[in-house]
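What follows is a set of notes on a single structure, which appears directly below.
Only one protein chain is missing from this complex, and each of the others stays in its spot.
The block that comes next holds subunit A.
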């Protein structure tokens, strides 16, 4: 039976500490995709072939437990309950792909949950590093160091012209996807977001919402990531993302300042109302919760609200997702019951409990 602490706590260890620019950048993530030579990609692999991949990759980490990246534990997907898989997705520790389309899928997680190494996802190996705040360079350094460890004993599928060969043509070359998750409420309120996101697209980056359906950004949270993986070095990709993120941070800061200068009362009212509703409502839909949480987060960042802490907000963000609610209050919750328990969780954490 796998250790379930990964699914019982809402907050990964890394979420507790801030990182730089943490009032705007929630987290930085780097993922690199690698495959083993002469093995069919997971798309075509039989169960036996997928098991072989697991047998090659999983021991590498075991043999390098002292490399300084924490103690890793192997979690096999077919040994997990459906609900636990859902929770791991909600915590961004595994991808929906690993849950739905994977044969012999597994993940190696370190204690603080900052590194998650997926096996038999779309590619044989996906090394993901997730850091709080704006630390995209640090996340890359960690990921590439872990990549080096694997490379010492695993023959990667690599071609001198095409680079690291991946299952999907959109990942070939560096296999690198770097992203920053940003909270951009002021750019949304001042209607500048569309212009900024289309500018982002023009420099080889892409922006999408998280937890939202399709591209809709729930709670004004956007994920900016590189689109191009071939023809640029890793350093160029990271620098490009870094530079653009800094610009967006500046724009968001300016927009926040302008909101405070021009409509302090209105913005304060909106934040207070959202805080009030989250603290006292009896029914809370996910979409409204994301929006209210965004307002409260902005209130804390602007110093309009003294509490709760950002770490409490991060925790609520994860805990009020459907999988987590089901885990806490019962597996077979209807969506109306989810809305009720979600409201209860907010009241218990923020409001007066009676």
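Here, a contact is a pair of C-beta atoms (placed from the backbone, for glycine too) under 8 Å apart; a residue touches a chain by one contact, two chains touch by 3 or more; residues count from 1.
Here is the rule we use: contacts and distances are computed from a predicted model.
Missing from the rendering is one chain, named in UniProt as "Protein-arginine kinase activator protein McsA" (options: "NADH-quinone oxidoreductase subunit K", "Carbohydrate ABC transporter permease", "Dihydroorotase" or "Protein-arginine kinase activator protein McsA"). Checked against the hidden chain, the listed residues A:59, A:169 or A:243 yield one contact partner: A:169.
The residue from A:65, A:233, A:247 or A:309 that touches the chain not shown here is A:233.
Across A:208, A:253 or A:287, the single residue that touches the chain missing here is A:208.
Residues 35, 37-41, 43-44, 96, 100, 122, 144, 147-148, 151-152, 155-170, 172-174, 176, 204, 208, 213-215, 228-234 are the ones on subunit A that touch the missing chain.
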